[in-house]
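Everything below concerns the one structure shown next.
Certain chains of the assembly are absent from this excerpt, and the rest are unmoved.
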Amino acid sequence: MTNLKEILADYPAHFDVKVAWGEMDAALHVNNTVYLRYAESGRIDYFEKMGFRVNVTNTEPSVGPILAEIQCKYKAPVTFPDQLVVATRLQPGSLDVYSFWVEQLIVSQQLQRVVAEVKARLVAYDYQQKQKAPIPDELIAKLSQASG
Amino acid sequence: MTNLKEILADYPAHFDVKVAWGEMDAALHVNNTVYLRYAESGRIDYFEKMGFRVNVTNTEPSVGPILAEIQCKYKAPVTFPDQLVVATRLQPGSLDVYSFWVEQLIVSQQLQRVVAEVKARLVAYDYQQKQKAPIPDELIAKLSQASG
């Protein structure tokens, strides 16, 4: 995974995923929607450390992410058994007042290659006020730091 | 579906489900967990009409169902395309203070047969108090009526 290691080095957050047999569909590989579940898990892990999370019952003010747009290029079929790495980073230059993009790679240990490239646009949402909110300064600092 | 009609006549609630291609797994039929999603949808439809529902954000007192136990006998593999009927009823004599059982059949239009038999035990839960609650009298009346 020499080349992969170099590629992954450009992404500050790595999240390990074990492929479940039941995630394969009748085409005998992992269903397309499941790749996006993997990507979701990678993003949530990335944001969790920054305190940026969905919080529907909290009575204190809180701003979390809402997914506004997603793009996924499927590069190779994934089959059980396999272990994946979901790598996530802020897309350079994508931060604006209310939203930003992250770039994600899904890498297969079995295939030793990138199996999907994902881009996702997140909007900051105030679960108290039920409307979009400016991205908190603290989050901007953490996102920028994480993207190193 | 003559015989099936008779069988279904003993269940007050019928819920139609369209099988999705993506619900099949690598065994080329609908994954075992998805049968339980169908059953869940049938129960929720059944309870919805009785005002018995999950309500995590409501600030008013509210009692809803929590699933305590489930049993499923898989009688036949389901494949796409198919239309199913999920039939639900109160299990006679199963009502106690905090819980009751429902019996469910999943019927395939394609196969013209019962494809699964499900039994589920539901506990009444007070989402305000965060503890189990006596089944409301009103719900008992409705459950009994529905199964009548």
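Here the chain labels run A and B in written order, and each chain numbers its own residues starting at 1.
Keep in mind that, in the parts below, a contact is a pair of C-beta atoms (placed from the backbone, for glycine too) under 8 Å apart; a residue touches a chain by one contact, two chains touch by 3 or more.
Everything numeric here is computed off the predicted structure, so don't read it as measured data.
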Full complex copy count, 2 shown, is 4
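Keep in mind that, in the parts below, only the chains that are shown with their structure count from here on.
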Cα centroid separation, chain A vs chain B, in Å, comes to 34
The chain A residues in contact with chain B across the complex are 21-22, 24-26, 28, 31, 33, 56-57, 80
